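Every protein chain but one is kept in place in this view of the complex.
And then chain A:
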């Protein structure tokens, strides 16, 4: 049995995110549509938000909520990193997200994936879904379009893939979700994070892989 949740008033950011954790680098991937029920407020949003040099977050849920939380965490992490005088850990960033998402869970609608690279554990992906749980996973998907690609990710992800395989997998997964989910669409944004830095790419609509079955 499924329960439908009435979305709160205000802009609803829905889409697919799927960072795939891979030592040493990690592609993040998002599609782009920001929708206000039937009106698309922005068709080229960037939902991959940098939190620190080598830590990004993927935002889903309410655009306002996630932007606010990301700003707060960026500030907290920057401060913490200066105190420590070294780059922060991805786990720290994830815990900061979790702290905000859990404390204000009644008021927020935010599903966030935190991904990045640090010297201690290499590439990592942490999932902070609505409610404020925190769990580390090798691969994670989120947002309204994510339901449609659980099967695809389960069957196609293998541990220890190369960076290019990961990028291809995430781009394919987001394209598939965009095709089925009305709230996802536009372009696909990819980011790959490793010890050498961050590489960002955009795949435009006409360059997406085609999966038509009709």
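One rule holds in what follows: a contact is a pair of C-beta atoms (placed from the backbone, for glycine too) under 8 Å apart; a residue touches a chain by one contact, two chains touch by 3 or more; residues count from 1.
The rule is simple: contacts and distances are computed from a predicted model.
Visitor: What name does the UniProt record list for the absent chain among "Transcription factor TGA4-like isoform X2", "Proteasome subunit beta", "ATPase H transporting accessory protein 1" or "TFIIB-type domain-containing protein"?
Guide: "Proteasome subunit beta"
Visitor: Touch as defined at the start, partner being the missing chain; which of A:125, A:173, A:187 or A:208 qualifies?
Guide: Answer from the full complex: A:173 touches the omitted chain.
Visitor: Just checking the interface: what residues of chain A touch the absent partner chain?
Guide: Touch set of chain A with respect to the missing chain: 1-2, 147-159, 172-173, 176-177, 179-180, 211, 213-214.
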